[in-house]
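Every protein chain but one is kept in place in this view of the complex.
Then we have chain A:
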């Protein structure tokens, strides 16, 4: 999902999922990230909510993030097939004050990997967010546990975040975008290589023809 280049300026459009159990703060995270605002009172997300975030990544790259904030309630998981497709990355959120939502986050990650993957067959980059960190502290044991979980479950990293106090919101998103861009570059390179191979083959066949 990336736009064309013009005079060295590239614009990308990426679809990013925001998933995790009900009530862990997905919508709050998105609102903080997109509008830099925090709302004590937010509607329960029904189905999916959309937001856009435009990032001027560097002087020649603009990234448009299409954020899909997906309702966390379990009974709707059947719809995830529809909502997940063609996404480039994911923020998987859990609530640090509610331990069971971490298990939930791992389930979401599992489901994500079973529904979408990169062209090369690898999982799409996903960041684990330990949200509501303003309400509690990560102890060292937890930190190493999360580190281990990330490796085991294939997250590219994890962040303690607080949408309320605006902690690590931009950082986590930036980290994800960086990986998405890398993946994108790699896949562009792979495509170019494939094209070159094709061209070579073509020119070979052409030369034999002539």
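The working rule: a contact is a pair of C-beta atoms (placed from the backbone, for glycine too) under 8 Å apart; a residue touches a chain by one contact, two chains touch by 3 or more; residues count from 1.
Here is the rule we go by: contacts and distances are computed from a predicted model.
Chemist: Looking at UniProt, which of "Plasma membrane iron permease", "Elongator complex protein 6", "Cell division protein kinase 5" or "TBC1 domain family, member 22B" names the chain we cannot see?
Modeler: Looking only at the record, the undisplayed chain corresponds to "TBC1 domain family, member 22B".
Chemist: Of the residues A:73, A:114 or A:201, I need the one that contacts the missing chain.
Modeler: A:73
Chemist: Among A:42, A:117 or A:197, single out the residue that touches the unshown chain.
Modeler: Considering all chains, including the one not shown, the answer is A:42.
Chemist: In the full complex, which residues of chain A touch the absent chain?
Modeler: 22-23, 37-50, 52, 64, 66, 71, 73-76, 78-79, 82-83
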